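The excerpt is restricted to a subset of chains, each kept in its original location.
Every chain is named by a letter (A and B) in the order it is written, and numbering of its residues begins at 1.
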Amino acid sequence: MDLQSAQRPIEDLLAEYVHCVDDDRLEEWPDFFTEDCLYRIISRENEERNLPMTVMYCDSRGMLKDRIQSLREANVYEHQWYRHMISAVRVVGETEGVFTVHTNYTVFRTTNEGSTTLYNTGKYVDRVVFFEGGPKFIEKSVIFDTTRIPTLLVIPI
Amino acid sequence: MDLQSAQRPIEDLLAEYVHCVDDDRLEEWPDFFTEDCLYRIISRENEERNLPMTVMYCDSRGMLKDRIQSLREANVYEHQWYRHMISAVRVVGETEGVFTVHTNYTVFRTTNEGSTTLYNTGKYVDRVVFFEGGPKFIEKSVIFDTTRIPTLLVIPI
């Protein structure tokens, strides 16, 4: 599959992904990833300096499931909703069936009292593989601009 | 028409729709809808609880026209512009020629003194039908996150 043919199904994958999170269907979230995968949230600064410090780091689908389970059970954080905007999806390359994709994102956050604020902006750097059932992330790096995160980051971005 | 073929023309419809509103060509706005149609703006909370309370409710193109006319004539609200961003357009299903589409949106608002603020985020749940002249909305539900709306909602979202 060439880069052009991969564009639309990868856009669909990203669209489904953000609707899944925004609709609070978090139990389905790990299914966007392969069994062996990497999901990490890291600041732009740390990424550029090659510093390993991350805000979230999961290297298997099992860890993604654990994270959702603890989020559901602990549940000590303020009730909130995300609204993701994604833009400028660019399939920048492919090596041995793994597509690298850059996408700008913005997350807005609405809390219980109903006010919405800008929560986080940044860039997804994703690695995507196609299977019979469709594409999945083998790696998703959320590289965020906003290092001043007003509250604990609980829900995946 | 299958879901994949419907994707691009529906994206075009949504793009035209938001440019129409943002360009203040509101007289053309009702033409995006069928004669019998439903346009409503409802909070996420009310929608999830199946509460009927809406912020705007029009069930014919005539009512949409009335709304624009009264907006133009009453004109007692502060002069303002919207800027819509739409993202993650998903054609989620089709039944008897009616396509259901989910889209994330953000509306920014600029007032007379020239400052821009985040006004509203949410999700469009649209039902779209194709005619010879192109697709139209038979239903558009604007399901908003932001229940704290700082000023009266006058212009359609």
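In this text, contacts are C-beta pairs under 8 Å (C-beta built on N, C-alpha and C of every residue); 3 or more make two chains touch, one makes a residue touch a chain.
Keep in mind that what you see is a predicted model, and the values were worked out from it rather than measured.
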Overall number of sequence copies in the complex as this file defines it, 2 displayed: 3
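Simple rule for what comes next: only the chains that are shown with their structure count from here on.
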Geometric centre distance via CA averages, subunit B-subunit A, whole Å: 27
Residue ranges of subunit A touching subunit B (in the complex, touch as defined): 8, 12, 14-16, 18-19, 22, 81, 83-87, 106, 108, 110, 113-118
List of subunit B residues in touch with subunit A within their complex: 4, 7, 43-44, 85, 87-90, 102, 104, 106, 118, 120-123, 145-148
